[in-house]
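For this view, one protein chain was removed and the others were kept in their places.
All chains are identified by letter, namely A and B, in their written order; residue positions are counted from 1 within each chain.
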Amino acid sequence: MEIIQRQVSLSSRKRGFHLITGEVIGAVPELKNFHTGLLNVFIKHTSASLTINENADPTVRADFETHFNKSVPEDDEHYLHTAEGPDDMTSHIKSSILGCSINIPVTDGELNLGTWQGIYLCEHRNHGGSRKIVITLSGIKT
Amino acid sequence: MEIIQRQVSLSSRKRGFHLITGEVIGAVPELKNFHTGLLNVFIKHTSASLTINENADPTVRADFETHFNKSVPEDDEHYLHTAEGPDDMTSHIKSSILGCSINIPVTDGELNLGTWQGIYLCEHRNHGGSRKIVITLSGIKT
Partner (left out) sequence: MEIIQRQVSLSSRKRGFHLITGEVIGAVPELKNFHTGLLNVFIKHTSASLTINENADPTVRADFETHFNKSVPEDDEHYLHTAEGPDDMTSHIKSSILGCSINIPVTDGELNLGTWQGIYLCEHRNHGGSRKIVITLSGIKT
């Protein structure tokens, strides 16, 4: 088995849910040489997260933003950690609900995603700026 | 280290939470030969998910269904993505909250789960049909 790893700075996105499948795949051209393996993507932040979901209809990503704003409301008066504004603590909570890393099987030189699956960057802050991810690819080569 | 991978079609389950530990283990008989490793299970869908929880009392799985139906309500009027019915967008959201892949340590030829841990298929759609999973087992053999 072999392993490669690369740190990537994603371009800054506005608050919401964004497809980054192409950016992830583009960062590891060695992927095409892996016969069987796993790809891990890890985001080095506590107010943004990664998930896998529907890759076609933009309203899915809009509905994600709507849902999480309702289920983790910014006007909750119980939060203590609000020094950076109302989107501070809520972003931490959303980040842990969705998670900071994903693992995808690699098969015959490609990510073995389902037809409708894409990788989302979930930007929970109003002004999160550029986000750093670490991509780790391990497996056996063809 | 060695790696093996297998795609499996799970039999169709009704909406709800279902134990599939036996089906997963049965799909990789090579497991018994791995001394130390990791097992990844990945579901290739965006309206079903995988998690690990209590493996004994069926009321736990029933309570999971109750909780997620309340916390991600189908009668929410704010969803835009509802072309396939009221269980469409809610299934996407539940899927990302619970996650599409799990990683379990492998020790002495077995999954190193806690006494009360089992693998759940979380079927969020009313008629989800058969679901495809990819099992990736890596580690060192005995």
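Keep this in mind: a residue touches a chain if its C-beta (ideal position, glycine included) is under 8 Å from a C-beta of that chain, and two chains touch if they have at least 3 such contacts.
A quick note: this is a predicted structure, and the numbers were derived from the prediction, not measured.
The omitted chain makes contact with just one of the residues A:Leu19, A:Ala62 or A:Ile93: A:Ile93. Looking at B:Ser9, B:Thr66 or B:Asn126, the residue that reaches the missing chain in the full complex is B:Thr66. Think of the hidden chain as still there; on chain B it touches residues 1, 36-38, 51-54, 57, 59-60, 62-64, 66-67, 70-71, 97-99, 102-105, 107, 112-117, 120, 138-140.
Seen from chain A, the chain kept out of the figure touches residues 1-5, 7, 40, 42-46, 71-72, 76, 78-81, 89, 92-93, 95-97, 99-101, 103, 132, 134, 136, 138.
Here is the rule we go by: only the chains that are shown with their structure count from here on.
Inter-chain centre distance (chain A to chain B, centres taken as mean C-alpha positions): 20 Å.
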